[in-house]
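For reference, the structure I am asking about is given below.
Shown here: the complex without one of its protein chains, the others still in place.
Showing chain A:
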Amino acid sequence: MGWEQAEVRGYPEFVRAAQRYRGRPIFALFCGDKDAEGRSWCPDCVTAEPVVRKELHNLPDESVFIYCLVGDRAYWKDPNNEFRRNLKLTGVPTLLKYGTPQKLVEEECFKAELVRMLFTED
């Protein structure tokens, strides 16, 4: 069974998705919200997303990829937002392997090699 994808928006939806897939390796990409034209307020997210998507075929079997929009810019800038507080995110984009200290932050997400390493190695 290959890998599965889910798209969520906001912290509560993310938590529900993570719960639903508990027991399977979960990879999550956190990006800023997109406007009506599909463009994110976060320029680094715009750069990172295609790089990450291109590496998805390297995901291990049984794993889940959660694409999560965190909220608008104002929400993200709040130092107490739930993503910062509970998931300890420090920036967007963040690509992480849920439940492990393995993550890539901001410009690290632009590098296909690093994304591939996160997806394929333990």
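By our rule, contacts are C-beta pairs under 8 Å (C-beta built on N, C-alpha and C of every residue); 3 or more make two chains touch, one makes a residue touch a chain; residues count from 1.
Here is the rule we use: contacts and distances are computed from a predicted model.
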Notebook entry, point to check: The complex lacks one chain in this depiction; which UniProt name from "TAF10 factor", "Hemoglobin subunit beta", "Thioredoxin reductase 1, cytoplasmic" or "Aladin seven-bladed propeller domain-containing protein" does that chain carry?
Noted result: "Thioredoxin reductase 1, cytoplasmic"
Check: Which residue, A:18, A:45 or A:104, contacts the hidden chain when the whole complex is considered?
Finding: A:104
Next item on the list: Using the touch definition up top, pick the residue from A:15, A:46 or A:117 that touches the left-out chain.
Entry: A:117
Margin query: Residue by residue, what part of chain A touches the chain that was omitted?
Written below: 100-104, 108, 111, 113-114, 117, 121
